[in-house]
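A single protein chain has been removed from this complex, and every other one stays in its place.
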Amino acid sequence: MTEQPSSTSETPLIVEMRKIVKRFPGVLANDHVDFKLLHGEIHGLLGENGAGKSTLMNVLAGLYRQEAGTIFVNGEPKVFSSPRDAIKAGIGMVHQHFMLVPSQTVTENILLGLDEPHFFLRLPEYDSKVAELGERFGLKVDPRAKIWQLSVGEQQRVEILKMLYRGVDVLIMDEPTAVLAPQEIEGLFVTLRAMIAQGKSVIFISHKLHEVSTIADHVSVLRRGVCTASGVPSKGVSRQELARLMVGREVVFSLDKKPSNPQSVVLEVDDIYAENDKGLPALRGVSLNVRAGEIVGVAGVAGNGQSEISQVISGMRQCKQGQVLLNGDKVSNRTTLFGIQHGMAYVPEDRTHVGSAPNLSITDNVIMKNYRKPPISNNGLLDMKAATKLANELKLAYDIIVPNVSTPVRLLSGGNLQRVILAREISGLPAFMVAVQPTRGLDVGAIEGVQRLLLAQREAGAAVLLISEELEELLSLSDRIYVIYEGKIMGEVKVGGSDTDERLVDVIGQMMTGTPLDQIQKEGAVA
Amino acid sequence: MAESTSIKQKMPFRIRIEPRLSEPPAWYPALVSFGALIVALILGGILITLAGGDALRSYQHIAKASFGDIGVLSDTIVKATPIILAALACSVAFRMKLWNIGAEGQFIMGAFGASAIVLAPVLPADTSRWIFIPVMMLAGMVAGAIWGFIPGYLKAKFNVNEIISTLMLNYVAVAWVNFWIFGVWTEGGFQMTPKFPNGASLPRLLELSKTFPAVRGLTTHFGLLIGIVAAIVLWFIIFRSRWGYEIRLIGDNPQAAKYAGINITQNTIWVMMLSGALAGLGGMSEIAGVVHRLQTAPIAAGYGFTGIIVAWLAKLNPIVIIFVSILFGALILAGREIQPSGVPKMIQGIILVCLIASDFLLRYRIIISRGEE
Partner (left out) sequence: MDFTIILQAGIASGTVLLFATIGELFSERAGVLNLGVEGMMLIGAMSAFSTTIATGNPWLGVLAAMFVAGLLSQVHAFIVITLQADQVVSGLSLTFLGTGISLVLGEGLSKAGTVSLLPNFSIPLLSLIPVLGKIFFTSQSVLVYIGYLLVPLSWYYINHTRPGLHLRAVGEYPSATDALGINVFRMRYFYVFVGGMLAGLAGATISLAVSPGWFSELTTGGQGWIAIGLVIFAQWDPIRAAVGAYAFGALRRLILDIQGPLLLLGFANPFYYNPYLGFFLQMLPYLFTVVVLVIGSREAMRKRIGAPAALGNPYIRGERGK
């Protein structure tokens, strides 16, 4: 384990966490973790999903109380019983999932929880204070706008302003780039450097190696609740080594993927226009197709229409214009049942709230698609023996680790739940599958398992549409990738062709921020 | 994952509350419910004493007056019969998270429907029992189903809160039935209709007293059988049929049900109609088995509301409902003689409150540990 930073001994330690222990029922999230933050630095906290980074920072931010260990701020031991205490000590957190009240304005959100104004809200006065603060730090946003009207990047700025307004010196950013496109990320980095210049210190939590090595001065790594590296200077260590500290073994970035041999078009999405839940246009003329025996990826920053397109395809959402054809049959604006009966499989992004019934058993969950037909049901009566038999078969085949199949699925881990859902969808031998964020929140072993299943589908000749925010995943699994931006397809690239990975990432990144492919190619030709 | 909360650092031991990670053993929920019942009875006793009554004697009286001998046991069952059907009605709606508070009104309309067959008259007074009873059953179920259809439709089409719509319809049902009793079918200006002919009454145990002298004087009627059969049929529907699977899936996660292609709108209407029909059947059973005329007070006696509590206590299981209904039948029967008169209702309320509170123990564990860790 590498130790003290090699900076001058005059640079003070603004935050120190010693031997922090944090437990949740059934899991030790932080196992005697040490952490040090120098004044005026950007410190990257690296680790996979579930390594304990967010937990550690939640302890620092006062949201959780640690079982053991001490926090020092500017050398003084502090006890935080609430986020308010942490903020008073100068520590504030910008969460991954913004904590903004959508129906209220920027200023109202910023004022939330403060003692000033004491009773009467004098919004115009505070609007100008907020605007001033924004100017100072280069975070431009309209104080009177309601949160739901703002873009994701703007909302993030409000979150940062919220903390700065409260006079925090230490800003903890939890996976801030998860919702930003590559160009917006650059903007965020500029902002962070501006804050450092104004005397703040930043902790940058991420699972993205390349970002952390770019922006951070020092890096700490957590793996499965244990600190494997503390305060390592980011320039002094290689990416491979950081990866190993994160994961514990050589990270293999590619799977065993056979060359593609796509057959005829199975899914055709033709010029779809659709609205989102708020009634605003989410899809504005989306067209794509998927052939049998290939995986087609859809890349894009979250919130650009990915959810909506998967919902239109699966039948969960109506479209205003256009159509979706599955092997020639129109499945759009029909019931989900119609799609299911014509070979559609859907792995939704929300496992617990859409993909499964939490209090029902595994058996009840796996028969969700085929319960209408024999052998599961005969003449309206369910044959529970047949259902249980099927559930047990699937349990074996898909490696679902659980004592028995009558366990309610809410007790399953994320990985096991995803296996149940995949078992249900795949066992019906679908002609087409759309999977949305299938590996989100899973540990490395589960991720690999899911990705292998998707590849196996491809081998078996199914058409797979993979919608994911992990560009690496898309690059390693897909044969082609579409990029969606603000409800439109910006372009399509072929994977495994003549372009290098770096070139592909660059092109995709540009499309993710709104540059259509033909424009990129034109500019490329000129350059 | 929820944070575990610590209470009181000052004591020599620490109490921690943690969410459960695994299912508690199968007998645990029953134990917890039973414990809640005991706590409720104790609290009820305290309140009775505060109001000037004698708690211990009240409870003793309840036990004796409901299970003391075969005669009162039969009376208890008679009181339990409408509760069974009302609770079944509530249970099927609750399974789909449809809060049917209108079982009371649907019960009343069922009684009305059955009475209409006799009083309109739809069948002549000398019709045989074999025709009268099935027709009355059908009429009761149809009337109840209609009364369930209305809030079901409003919820399905306009997302109208079914708690309030079903409740409002309770009051409307009372007014409706009052109109017919006072204004149209009244017997000599009294607040009741003429008595039903013999053909229009459900057979009672005491009618077999010539063959079985032991059942002399027992008023238990055929309605009990109707209730038990309904419970068994409902159990099969919920747990062994496609429709029941769909209902359970919708109740647990409407989004998942939508994804599975289940039509929630249609099911909302059908389930409300089924619920109403069951309650209506209860109304018919009470009219034809006990009251033998259309009269407001005996049918608007709160069975619909008791049904809610019974359904919840029985965890929506149709078979368990039968037994819990008997318990509550005892409470109502014996409670009528207890002073003060609001006691049964109050005890029902306390039981429900304790039950809901006890659910907490099923989702969280309380851990007591010594000192600091």
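Structure notes:
By written order: A and B. Residues from 1 in each chain.
One rule holds in what follows: a contact is a pair of C-beta atoms (placed from the backbone, for glycine too) under 8 Å apart; a residue touches a chain by one contact, two chains touch by 3 or more.
If you're wondering where the values come from, they're calculated on a predicted model, not measured in any experiment.
Touching the chain that is not shown, out of B:47, B:72 or B:301: B:47 (per the contact rule at the top).
Across B:160, B:214 or B:319, the residue that sits in touch with the chain not pictured is B:160. Across the entire complex, the residue among A:112, A:190 or A:401 in touch with the chain not shown is A:112. One of B:192, B:249 or B:309 touches the chain omitted from the figure, and that residue is B:309. The hidden chain makes contact, of the residues A:74, A:104 or A:323, with A:104. Along chain A, the points of touch with the absent chain fall at residues 63-64, 82-84, 87, 93, 95-97, 99-104, 108-109, 111-113, 117-121, 162, 277-279. Contact between chain B and the unshown chain involves residues 1-3, 47-48, 50-51, 99, 101, 154, 158-161, 163-165, 167-169, 171-172, 175-176, 178-179, 182-184, 305, 308-309, 312, 339-350, 352-353, 355-357, 359-360, 363.
Here, only the chains that are shown with their structure count from here on.
Rounded to whole angstrom, the centroid-to-centroid distance between chain A and chain B, based on C-alpha atoms, equals 47 Å. Within the complex formed with chain A, the chain B residues making contact are 1, 3-4, 6, 18-19, 21-23, 239-245, 248-249, 252-253, 255-263, 373.
Partner chain B is touched in their complex by these residues of chain A: 24-27, 64-65, 67-68, 314, 316, 335-338, 340, 346, 348, 350, 353-360, 364, 367-369, 371-372, 377, 380-382, 384, 407-408, 411.
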